[in-house]
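Every protein chain except one is present and positioned as in the full complex.
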């Protein structure tokens, strides 16, 4: 656990659109191919709300098409900064958090 | 990523009860309406155990009704403190973690 990294979580929804296709697909592929950041993982939440105060929930009877997603990744701070510079315009205010961590890199 | 926030994760189970309905519904609505904290998201785990040493697991053949849940949120430290004062009695010891982070708020 020696190497310092910057850990990032970005919140959006399954229906959010990116420059091409869904925002999820765009961020995932862009971080992976252009920035080659380390270890991108996307998780689907079962309920969530953001600044809009709008809530999104899933239950057994209703398969929601607009559940909250979180994409997380981490890498050396300078590499994360470069990636964030690039994708920041696509992320709503208050929908990205980051903190310092250590990696077994 | 300029504004300092406090990031919180709270662990419980789908069958935990709150003052009204499930604990999940209570925490989610309470944080949302009363405290208006920023960005509450709930995730469902596929396996977990807490202090009881009891384990909860899902597999393809058995749809468990008692899977672990985690609710996460973040906001300005003073707003998070106010919310935690309020909900802390509902959370089992050792089932809440928090740390400092930065937000694009």
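Chains: A and B, in written order; residue numbering restarts at 1 for each.
The criterion applied here is as follows: contacts are C-beta pairs under 8 Å (C-beta built on N, C-alpha and C of every residue); 3 or more make two chains touch, one makes a residue touch a chain.
Everything quoted here is computed from the prediction, not taken from an experiment.
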Residues on subunit A facing the left-out chain by the touch rule are 1, 5, 7, 24, 28, 32, 36, 38-44, 69, 74, 99-105
List the subunit B residues touching the unshown chain?
11, 43-51, 53, 55, 68, 70, 84, 88, 91, 93-99
